[in-house]
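Removed from the display is one protein chain of the complex; every other protein chain stays in position.
Residue numbering begins at 1 within each chain, and the chains themselves are lettered A and B in the order written.
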Amino acid sequence: MRDRIAGNASTALPGAMPFANLRGALIAMVLLLAILLPFAVKNFFVFQLTLAMVYAIAILGLNLLTGFNGQFSLGHSAFFAIGAYTAAIMMEHFAIAYYWTLPVAGVVCLIFGFLFGLPASRLEGIYLALATFSLAIATPQILKSTPLEGWTGGVQGIVIIKPDAPFALPLSSDQWLYYFTLAALVVLFACAANLLNSRTGRAIIAIRDNPIAARSMGIDIAFYKALTFGVSALYTGVAGALGAIVIQFVAPDSFTFVLAIGLFVGLVVGGVGSIAGTLFGGLFVLFVPNIAEQISKGLAGAVYGVILILVIYLMPSGAAGLLRLITKKLARALARQN
Amino acid sequence: MELFLHQVLAGLATGGIYACMALAIVMIYQAIDHLNFAQGEMAMFSTFIAWQLLQWGMPYWVAFFLTIAISFIAGVMIERIVFKPLKNAPVLSHLVVFIALFAILNSLAGFIWDFGIKSFPTPFGTRALFGQGLMSTHDAGMIAITLIMLVLLFIFFRYTRVGLAMRATAANPDSARLVGIRVGWMIALGWGMAAAIGAIAGMLIAPVVFLEPNMMLSILLYGFAAAVVGGLNSPFGAVVGGFGVGVIENLAGTFIPYLGRELKLTIALALIIAVLTVRPSGLFGRIAITRV
Partner (left out) sequence: MTATRLSARNLCAFYGETQVLHGLDFDVREGGVTAFLGANGAGKTSTLRALCGMIRSTGEVTFAGVPIFGRATEDIARLGIAHVPEGRGTFSRMTVEENLHLGAMTRSDRAGIASDIERVHGYFPKLGERRRQQAGTLSGGEQQMLAIARALMLRPRLLLLDEPSFGLAPMMVEEVFTILRKLKEEEGVSMLLVEQNATVALALADHAYLLETGQLVMSGPARDIGRDENVQRAYLGY
């Protein structure tokens, strides 16, 4: 069962790879680079990187559910939308500061996710995919629907004012939001790693690998599955809120099933079951469709599809899988030298 | 009551479309043990090819059968070229390739034939049966062909050696190899057959919904829903599911006033999920008993 979902994704809990010290150094280096980057590049690029991070967080949410818990979801655009609209409504109708929208969006999505996850825990594989997909399809329609128009702004959506850097720091809005998002990302990623290393995390992973054994060890499968759904929704919801703030705009048609599929693609391309892989996934989701369009306006979709296929050929287990393969070969080469 | 019956009838008419699509989906599921998300786009592309042949002056039935043949070959080729190299990749990676295929076919069709709506002829005529606007001769013809395909498929899977070999391949490829079945060919054959059935579905559906690259999106979804409700390993269930979904969709659209129009698709899907929570293998699916 595990192989069908995660391929050769690491069964080792995150952090248990060889070269643990090297890994820590690598993370520190990447973090340093990330902090210095906005001063070296144009504002628009900073904006794009911020969005890539937003997608990475959303994909991490999906990863918690699909990669680590084995539940398919093709409907995470719904939670992204809920998070985004929560933020927009809070800022627009209640004039609440942008930073409070993140935890609220998270909690709202946690609840929604858990509630959806309870009945969903009875469904498996393709049936669950279909159920979540219908959630994705329903979302734009519900957002546009007349009874909710007062809050959601209907088809027009809601416009948000971009926050400025606080304490009159010498940063542009784009740069400030970049750091804000980066901070959120670091916190969320650390929490995810902690969660997965904890008892709860082990239960979650056990359900993916062998549900029958898990149940016979006393793990309440339905509860944990619903819980994972909730946490996963929380992450994607927070990402949605961040996205709304960064893009300054929410509208129903930004949250169609195309987004859900995009997140799924990002998950696989980054590497199912890998936290770090979601960063690559986020970059992929943001930049590759643009690249495809630049290569050929009329055949953008076809080019995207071809790139996607090539990527899968080269990295069947995602970027994380490729990295794991390379480090294994390096490790063996070094071991042979000794 | 009169309205109810009318809507049921109209639902059966649209249901014919979904039943046809569902059959193609179950076909490929029987062959490869997972769903082909690009099925709809392949059917759409085949229909465009048929349209092009008709534009070049070919008579309808010649174009019809030629398209089926071309689609069969294309299905086999897609499997051999795109999916065979991936056989060791995890399932989720396969899904992404399906998505890629979807994007390629959709974009290519739009590029070659543009996104404008085209009309597609029907060999059955469009006279109305049973009174106005409910079921036309075309709808009846479509239902008839779907039922014929169903019977042929049933005979194929139950009573022929190749059908048995295909079922074995989908059920347990390793054991299938041990009895000498050429698993690779079986999978390719399954793809070819699914592509052919999809082509038939597309050519029957196009006269109703009009031909354009995005025509199959919602139909594919309804088709999946129908296949799942009917039970993924039961062609009969797929057809029943298709008609059922058509009727539900129509009734929901007519009788649930407020949200009816906008959320027809959602409601149909919600009802289907409700069915699944009660009967997780679908209405006619055979529950595979596994001894732990």
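What we mean here is this: a contact is a pair of C-beta atoms (placed from the backbone, for glycine too) under 8 Å apart; a residue touches a chain by one contact, two chains touch by 3 or more.
Owing to the predicted nature of the structure, the values given are computational and were not obtained by experimental measurement.
**Q** Touch partners of the unshown chain, restricted to the chains that are shown, please.
**A** Per the contact definition above, the missing chain touches B.
**Q** Just one of B:Leu9, B:Leu147 or B:Val183 touches the chain that is missing; which is it?
**A** B:Val183
**Q** With the full complex in mind, choose from B:Gln55, B:Thr126, B:Ser175 or B:Thr277 the residue touching the hidden chain.
**A** Of the candidates B:Gln55, B:Thr126, B:Ser175 or B:Thr277, B:Ser175 is in touch with the missing chain.
**Q** On chain B, where is the contact patch with the chain that was removed from view?
**A** With respect to the unshown chain, the touching residues of chain B are 161, 164-165, 167-168, 171-172, 174-183, 233, 286, 288-291.
In this section, only the chains that are shown with their structure count from here on.
**Q** CA centre of chain A versus CA centre of chain B: separation in Å?
**A** About 32 Å, centre to centre.
**Q** What does chain B use to touch chain A in their complex?
**A** 34-35, 82, 85-86, 88-93, 95-97, 99-104, 106-108, 110-111, 221, 224-225, 228, 232, 259, 262-263, 265-266, 269-270, 272-273, 276-277, 280, 292
**Q** Going by the contact rule set out above, which residues of chain A touch chain B in the complex?
**A** Per the touch definition, chain A meets chain B at residues 3-9, 66, 119, 122-124, 126-127, 130-131, 133-134, 137-138, 141-142, 144-145, 212, 261, 264-265, 267-269, 272, 298-306, 308-309, 312-313, 316-318.
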